[in-house]
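For reference, the structure I am asking about is given below.
One chain of protein is taken out of this complex; the other chains stay put.
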Amino acid sequence: MTIIRANGLTFTYSGQLRPAIEEVHLSIEEGEFVLIAGPSGCGKTTLCRCLNGLIPHFYEGELKGDIFVTGLNVKDHSIRELARYVGMVFQNPENQLFALSVEKDVAFGLENLGLPRSEMMELIEWAMKAVGVYELRDKAPYELSGGQKQRVAIACVLAMKPKVLVLDEPTSSLDPFGARQVLEVVRKLNEELNMTVVLVEHRLDLAVKYATRAIVMNDGRIVLDGDPRDVLSSKEAISIGIDVPKVVKLYRALQEVGLTLSEVPIAAEEMVQLLQEVLKR
Amino acid sequence: MSFLDVLEGLRFKKASSPIHKLDPRVKFALALSLSTLALAFKELLALIALFTAHVPLILLGGVIRQWARMMKGASLFAFFIFLTNFLFIHFHPGYAALSPTFVLPISMALRFLTIVGAFSCFFLTTSPDDLGLALERHLVPFTKWLIERVPRLKGAIDPYGLCFAFIASVRFIPTMVEEATSIVDAQRARGLELDRGGLLKRIRGYVPILIPMVINALRRSDELAEAMESRAWGAVKERTSLYELRLKKGDAIVMALTALAFAIAVYVRISIPIPL
Partner (left out) sequence: MIEAKGVYFRYPNGVEALRDATIRIDDGELVAIMGPNGAGKTTLVKHFNGLLKPTKGEVFVDGVNTKEVSIASLARKVGYVFQNPDHQLFCESVEEEVAFALRNFGFDEAEVERRVTWVLEFFELTPYKRKSPFTLSVGERKRVTIASIIAWNPKVIILDEPTLGQDYFQKEKLRDFILRLRKRGGTVVLVTHDVEFVSELKPRIVLMADGRVMADGPAESILTDRAILKEASIFPPQIAQVFLELVNVGLPKGVINVEDAKGALLRLLRSMRS
């Protein structure tokens, strides 16, 4: 089932001359894990904002083309309606947590939906357990590490049982340890709950392992779209300025001097195997 | 002892004690009763009794250290109150006939300390979350009531929004303190000296600190609004709440005792003269 569909999507922020995204055509199936990469200012964040209605309902500007998420035309539905279908996690974990305890924060969305207390309790507990913050439920935001905060932010939207999870550079302010924990949670939600994931990331070495599909954007357009291995090892990805994992870089460096490995590696373990094959020969 | 240290005497301390568990409204009633009585009496014996009455609450709440800090900060003001009263009586001999010279000034200082102590106890043992709940619980029906009478106010007051603003402002205090420290450090690392030069220069010195603070606060409020919207803020008219304040047995007992004590005190005030 197609869960996200964009046709000729173009958006220009009011006061800007050039569109932030231009002629975006995109179709995402339920259960996909889509990784979006691109240099800063390429339109990744703008695209994310179109997925839960922040564009056009929160940010003013001119929207052309169409975008449907879980069959709903984003233009015709408010952000608060879309919140039940699309969970949005932002870059800065600090500014997404408003309450004085993890539990209350996770409850926030459900309270807004007017759910009765008994139903709420169950969902909150489930969401906190799913991202591994159940033990932290009484902690205040300032008592949490960055990685923990970001996992709480995921729990906050998860509790509303969305079909799609959109994460806009969720690890950019985290240390590697925290980043790993966050991405691990996202992978788990995708694999175990078949949740559709749209992840914008700079840290490709960690994220690409989990993705089923990679999209590269540049200057507001989608320029590459396909299997992560093909996308990341393409010449364009490097010339656009994508921080491709070092093993992919090594693969390409070896290819340049005439040593072509049998497959494009995207993780250290894969590279180990590929090199072992070569060195045994 | 800085101003911030004194504020520590108002900042909620997470703990589980019988006092912490009390309903915030009951605690508020307690603090209010004590303060009202402190204002009603000017006799030293009565004020000693009132001051002593709030000490067990501090002990039970396990907040003695914070409370002591607050008292230490407040004692300076208490001393001023003592001094002004003392001088006043000294220069108005007619007044002294009412009570011996030292007694009234001490009473007045004690009155001040009792009020500060009672509210310090309230804030130290009541989580902002509970305060928010109490606010929401009463503000929402109150707004409804108000709008029924003054229909023009419709849309002008958003009780949920007010409660949210209250909780969020408490929640962001540590974040903003951290941010301010970092901004001051960043500018000092660029040679900004805040404690040198004349008054004008010093005031100008705060510009490089205030501008980033304002800009970060504006950015934060934008991001918060975005995140709130994305989590269905305002989706239904009547928001529900994960926790509800409910008066428990203990609350009822404390409330009844407070009322009883208050009534007795009022009776004493009206009909029994206190010697000192």
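Think of it as A and B in the order they're written, each chain with its own count starting at 1.
Criterion: a contact is a pair of C-beta atoms (placed from the backbone, for glycine too) under 8 Å apart; a residue touches a chain by one contact, two chains touch by 3 or more.
Remember, predicted model here, so these are calculated numbers, not experimental data.
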So one chain is hidden, and I want to know which residue out of A:L72, A:V223 or A:L254 touches that hidden chain in the complete assembly. A:L254
Please identify, in ascending order, the residues of chain B that touch the omitted chain? 179, 182-183, 185-193, 207-208, 211-212, 215-216, 219
Could you list which residues of chain A touch the chain missing from the display? 39-41, 91, 145-146, 169, 172-173, 175-178, 180, 202, 205, 241-243, 245-247, 249-250, 253-254, 257, 259, 268, 271-272, 275-276, 278-280
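Throughout what follows, only the chains that are shown with their structure count from here on.
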For the complex, which residues does chain B have touching chain A? 14, 127-129, 164, 167-168, 170-171, 174-175, 220, 223-244
Sites on chain A touched by chain B in the complex: 52, 54, 57-58, 79-81, 83-84, 87-88, 90, 92, 94-101, 103-104, 107-117, 120-121, 124, 140-142, 156-157, 160
